[in-house]
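First comes the structure, then the notes that go with it.
What you see is the complex with one protein chain gone and the rest in place.
Entry: chain A
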Amino acid sequence: MNLPVAVVLAIFLPFFFAILVPYLERIVKHNIGWFSALIGLISFLLLVLISPEIIRGEVIHYSVSWIPSVGVDFGIYVDGLSLLIAFLASGIGFLIMAYSTEYMSHREDLARYYQYILLFMGSMIGMVFASNTIQLFIFWELTSITSFLLIGFWRNKPQSVYGAKKSLILTAGFGGLALLTGILLLRAITGTFDIPTILADESLKVLIKEHDLFLGTLFLIFIGAAAKSAQGPFYIWLPNAMEAPTPVSAFLHSATMVKAGLYLIGRVHPIFSGTEAWLIMVAGTGLVTMVVAGFLALRQTDIKGLLAYSTISQLAYIMAMYGYTTYQDPSLGVVAATYHLLNHATFKATLFLIVGIVAHEAATRDIKKLGGLRKEMPITFVIATIGALSMAGVPPLNGFLSKEMFYEASVDIGASLGQPYNLLIPMIAVIAGVLTFAYSIKIIDGIFLGKRNDEHLPKKVHDPSIIMLGPAAILAFIVVLFGIFPSIPMSFIIEPAVSGIILEDISIYASLWHGFTVELLMTVVTFGLGIIIYKKYDAIANWQDEFNKKHPTFSLNYYYDEIFGNATENAKKISLKFQVGPIRAYLFPIVLIAILSVLFPIIILSVELTPITFNFETPPYELIVFILIITTAVMAAIIPSYLPAVIAVSALGFLIGIVFIFLLAPDLAITQILAETLTTIIFVLVISKVPQTFKEKIPRNILYRDILISLTVASTVFLIMLYATQGIIEPFESVSHYFLEKSILLTGGHNIVNVILVDFRSLDTLGEIVVIFLAALGVYNLLHSRGERK
């Protein structure tokens, strides 16, 4: 098969099938999960089909013109890095959907569930294969939106809704918009949205790094990535996202979506890395986050919450390692990061699936209520132990290897930075490792070891069926396989992915036993300290609880709730300052600003032009009309009752219609007279309902103020008109020449007014009739709502 076609199919098959899901669900009922899983499998196999090409070191790049006027193409760009994430998305997606067929009760709205998951899978694959930053952004936001839908899957649970909103605000709102701005800045610097173009062009990369906007661009793109991967202050959305069904958490919030931010960091790595800003931002955020999140994980009693914090901490490892690339060999950190990215996806998804199994069978996820299940759930126990020990970094599992590489990279970067970093960075790394070790052991100990907690557990607990165990077992098998034979993932997955980041071919050698090295010593220290910390586990958790009770404001969540929880109230307070009510209050600033902006230039002009000579020659019949206009205007202002005043205004309008006839503008005259007729009728209809005289007594000062405003407006307009008609202000070139010349030629119409309305400026007219439409609806609503209030 044509390779680009395979890629496009892998992206759009899930989207296409997602549309069909509700209809298929009516036919196959709850078996819909298997059909959806099949789509995941097909996408996965399509990617397998293209992988030999990528392993050989080729890239697939194919694009079609999409919005050529701004240089946006729709294209695919497949290299090792994007293929790695796409494999995770489709492969784990397949396992998750198969697992869900058993996990999700048949009473749930399964069509919606699988629809969202397929949409997410398609968006994720589309995001990583996007060859264009705009396209990347669109798919990026799609993953945020589908994640929002999945977190809020149980719509009736307030916590679900809260978690869904939080993730949407932070990832799609903060992160997504920052990313978009960053993309636009990048385009401003380079002049292109095309990712391969920037990656391939060395001079462009130099240009970016030396540009004034470099820091801002990097910062905004980094914010996007950090929000998505729950790094730095944005971590707070991930624990609340655990309200999603557990398979969703395994899929989105451990293996794939949170990896999108890391993918982005990897993607822009060749563009931004090698600078101090990159090191401080990416590695700095990673180092702080890994320790803080690891520490907070100790306090969690919900296993899913614990896994959420551990995910944040583990993602921070990867983030830090991508950041470790300033001065020395960049490949060390990148290899370690990419390898850990793969390993984390495998062992963390395993653990989430195990949590799902435990919650499904034992009906609780609270670590205090669980315990001693090893005999009843032996297979689950073994799989969980593999996952947890891999996370803890115990040999011979894959987590051990990437942890070793993490230590090695930390020592390396520390050494290249010199004092005091040569000690500080390895120390932070070890602390994070110790915390990881402690909570990993807690998962095994809390659920499976110790005494059975008969009080809270059902009488009979047993291993689930093969459908739920299978996916977890497959992942656990991969964990072991990649640990014992690291050359398999290295040569088939990591090498292509890394060469996609550092843009060079690379050959990595890795083996389980690599001699007595500094990092091995660090691992031994980690295990030793980890056991000590584990003994104090409960004490630390209690201390954290106490601290939180004493200082409730010392928490990011507190500020999040303050800002977003009260958003509607605060918006109301602010808008009430502007939306005061009486129309006079709005008119005043509008008129004032309009007048002042004209009055000053006019006065300056008058001073410059003095003395001015005027020419007031007017035919007598026009003079009569003008005198009548003035008379009616004055009458309208001073008559103290409504009906005569309205009639005066309408007479004024008709007279202006006559002026249009003098000016040889029949269209305007007809319109003016007709519109005047209608307004008069409506006016009369309205005032027949209200008292015929003005009862309202206007205070003196307001009256004077309003007279002053009116006089200013009138005199300004008078001056403008005077200067314009007397030719004192240099007239602009009339636009009518163009229309006179082109009207018949282009449109065949002789009436230029109409031709302008329906041809040259027809978009304006369309806007105007929309206004009429909205005005009609507005009047309806006003009258309607008033009727209801009665």
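By our rule, a residue touches a chain if its C-beta (ideal position, glycine included) is under 8 Å from a C-beta of that chain, and two chains touch if they have at least 3 such contacts; residues count from 1.
The rule we apply is simple: contacts and distances are computed from a predicted model.
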### Summary
The chain missing from this complex carries, among "ABC transporter ATP-binding protein", "Peroxiredoxin", "Cation:proton antiporter" or "Glutaredoxin", the UniProt name "Cation:proton antiporter"
### Chain not shown: contacting residue from A:280, A:539, A:674 or A:740
A:674
### Message
I need the residue numbers on chain A that touch the omitted chain, in ascending order.
### Response
666-667, 670-671, 674-675, 677-678, 681-682, 685-686, 747-751, 753-755, 757-759, 762-763, 765-766, 769-770, 772-773, 775-776, 779-780, 783, 787
